[in-house]
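Structure in structure tokens, see below.
Heads up, one of the protein chains got dropped from this complex, but the rest are sitting where they should.
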Amino acid sequence: MTGQKSTAEEFTEALGEDVDSAFKKLVSEMLKEGALPAKDKALIALACSVAVRCERCIKRHKQAASKAGASREEILEAAAIAGLVRMGSGFNAAAALLDED
Amino acid sequence: MTGQKSTAEEFTEALGEDVDSAFKKLVSEMLKEGALPAKDKALIALACSVAVRCERCIKRHKQAASKAGASREEILEAAAIAGLVRMGSGFNAAAALLDED
Amino acid sequence: MTGQKSTAEEFTEALGEDVDSAFKKLVSEMLKEGALPAKDKALIALACSVAVRCERCIKRHKQAASKAGASREEILEAAAIAGLVRMGSGFNAAAALLDED
Amino acid sequence: MTGQKSTAEEFTEALGEDVDSAFKKLVSEMLKEGALPAKDKALIALACSVAVRCERCIKRHKQAASKAGASREEILEAAAIAGLVRMGSGFNAAAALLDED
Amino acid sequence: MTGQKSTAEEFTEALGEDVDSAFKKLVSEMLKEGALPAKDKALIALACSVAVRCERCIKRHKQAASKAGASREEILEAAAIAGLVRMGSGFNAAAALLDED
Partner (left out) sequence: MTGQKSTAEEFTEALGEDVDSAFKKLVSEMLKEGALPAKDKALIALACSVAVRCERCIKRHKQAASKAGASREEILEAAAIAGLVRMGSGFNAAAALLDED
């Protein structure tokens, strides 16, 4: 707990050159400017990190979003939506309780 | 999709007698009347089924809760809490955004 | 399987007026135009729905995103990022294998 | 890692007055005495926190459950059911292996 | 519900040639014969599909495992471990209840 924790990047590097470069290629293809600008993609990645509850991912994508020009307010609003979807997806499952009633 | 889907019980039976009986023993030890009455345990199992979004589990534990005497209102209230915890756990992760600010 | 499945909205309505209106208030506060425009919020909600693997949520938020002006390409790009974050969050956990080595 | 971590409440406060009060209203509506007493709701929230594996939620809801009168035995039994449902929901998915055989 | 559902492959194809080929490259690098034979990798992928409760993934990886030479018993044993880890990971979180006691 006192030392620095290893990162996803260190993990893929440990997998060897072939997997590591295939992984990096996929990441760069997906996050590059496309129909959506890089800033929007960074905010989406941040929100998804909250949705799967990965704190290291959250800190990483927060940095990326800031660097891409996202404000603190935009970052917080994006993250909040993830919590809402977590609840809504629970309620969608709970709705099975109403079926066949 | 037209046929009946297999169940958790059929799965553990397919694993063979040894695993199946160990599984059933654990289930009965955990869900029997203890510090908590069986009805409370059934409602807790129902809420956890919503928390992990398993619809088949929800329907199964709804039946068990009804059989143990839970009312429709109790069942709905238990399920709703699961959605709330899903959101709260997301917000607890999102709170990492406030660290080091 | 042949009938219409109940929805999250029907579930919160079944919880009674007090909870239902509190839920709807929270949803409208979170998804309204803020630092982020409604279209961006809809795409974020869509991506989070993929991140938590809720198909009904995906269909719902796809409709909302389209209605808010999102193109098919924007919708697909947002959804793809969710898959990437799911993998990245797994690799961040797997990186624990490199600690203390 | 040495400092105090931010909480879900600090996160919703950072989202601004409107969202924060809507969130608090929903929480209080859902956890207040209803068909189920507050103690039962606290134990259900605790078990759901285990189900989604949120340690901060677990500690928070453990305190609430104790305050509402839950004993250590009741708390442990509630938490154990969450583990059981996690396994059962996995077996329900695994049962797909038996379909069409 | 009556039609054929779209697959992960159709989704990545819809993302365009660049992302699709990067995705396929990563999949083939990861699942090819390495330190672990292809059959072992297929069984691991199958178990992970149960761990994340993706039924379509389970059916897909069951086929791959069978094709790679895995027996029905091996497939069932691999899937069962996923359920066990789901429960064990819940208990590891629940152990937070014992801290500071």
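Each chain carries a letter (A, B, C, D and E) given by its place in the written order, and its residues are counted from 1.
To be clear about the criterion, a residue touches a chain if its C-beta (ideal position, glycine included) is under 8 Å from a C-beta of that chain, and two chains touch if they have at least 3 such contacts.
Small disclaimer: the values here were computed from a predicted structure and weren't measured.
Though it is not drawn, the left-out chain touches A, B, C, D, E in the full complex.
Contact residues of chain E toward the unshown chain are 3, 5-8, 10-12, 14, 26-27, 30-31, 34-36, 40-41, 43-45, 47-52, 54, 56-57, 61, 71, 73-74, 76-78, 80-82, 84-86, 88-89, 91-100. By the touch rule set out above, chain C reaches the unshown chain at residues 49-51, 53-55, 58-59, 62, 75-76, 79-80, 82-84, 86-91, 93-94, 96-97, 99.
Taking the whole complex into account, chain A touches the unshown chain at residues 1, 11-12, 14-15, 19, 52-54.
Heads up, the rule we're going with is that only the chains that are shown with their structure count from here on.
Using the contact threshold fixed earlier, the set of chains in contact with both chain D and chain E is A, B, C. Common neighbours of chain C and chain D, listed by label, are A, B, E. Contact tally for A-E versus B-C: the pair with more C-beta pairs in contact is A-E. Where the sister copies chain C and chain E meet, the same residue numbers recur on both sides for under half of the interface positions. In whole angstrom, the spacing between the mean C-alpha positions of chain A and chain D is 23.
Spacing of chain A relative to chain C, judged by their CA centroids, is 12 angstrom. Once the centre of each chain is set as its mean CA position, chain A and chain B turn out to be 27 Å apart.
Of all residues in chain E, those that touch two or more other chains are 1, 19, 53-54, 76, 79-80.
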